[in-house]
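Here's the structure, in structure tokens; my notes come after.
Only one protein chain is missing from this complex, and each of the others stays in its spot.
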Amino acid sequence: MKLITAIVQDKDTTKLSNAFVKANVRATRLSTSGGFLRSGNTTFMIAIEADRVQEVLDIIKDVSQKRKQFMVPPISLDAGGDHVGAYPIEVEVGGATVFTQEIESFYQF
Amino acid sequence: MKLITAIVQDKDTTKLSNAFVKANVRATRLSTSGGFLRSGNTTFMIAIEADRVQEVLDIIKDVSQKRKQFMVPPISLDAGGDHVGAYPIEVEVGGATVFTQEIESFYQF
Partner (left out) sequence: MKLITAIVQDKDTTKLSNAFVKANVRATRLSTSGGFLRSGNTTFMIAIEADRVQEVLDIIKDVSQKRKQFMVPPISLDAGGDHVGAYPIEVEVGGATVFTQEIESFYQF
């Protein structure tokens, strides 16, 4: 068995949980924070058979890898009351830090 | 040294914490969630000497293994206002997922 630990942004947590359930992957969720700019992240712990590690890595990558997204910045008004700066801008969201470790013994009581 | 990680139901958390204190086992508690039907669980991390691992596994199994329990379901009323369905039913509670890993170095500062 292997332990997979995956730290993802809060915004990807629900979608990733659903993807794990659909793939019959049992993941334990920890609310975590920190790591430079990543305040508000979630850590998943997954104990799984060695031959399913790649499948889990693929799910994590698919759902939470870094990608560009267009976002409309908050609107501000100029002196005359006109909307300014309301053009969508491209931002980077998502991203996952993932590592695997050996499990020596595994029990279900 | 070994690291024991144990994920148990919230309902068993207090009893398990007390059992660890009584056995002089130092456990760190994390509030966790998820894993199929187990929303609301707690994860214990225990760093311990290799020759005490079995003792800790025994404590976890004793306190939190899956067992049957009789529960009275919520009362509902039929059209005439009589209580129905208030018979105790047998449900399964508890259960623990536990795994052990190698610790390379251990420090107390």
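The letters A and B name the chains in turn, as written, and every chain counts its residues from 1.
Everything below uses one rule, namely that a residue touches a chain if its C-beta (ideal position, glycine included) is under 8 Å from a C-beta of that chain, and two chains touch if they have at least 3 such contacts.
For clarity, every value in this text was computed on a predicted model and none was experimentally measured.
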Of A:1, A:21 or A:98, the residue that touches the missing chain is A:98
On subunit A, the omitted chain is touched by residues 2, 5, 7, 30-36, 41, 43, 57, 60-61, 64-66, 95-102
Subunit B residues touching the chain left out here are 1, 3, 17, 21, 26-31, 45, 47, 101-109
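Here, only the chains that are shown with their structure count from here on.
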A CA-based fit of subunit A to subunit B gives a rotation angle in degrees, as a multiple of 5, equal to 120
Separation of the C-alpha centres, subunit A versus subunit B, in whole Å, is 27
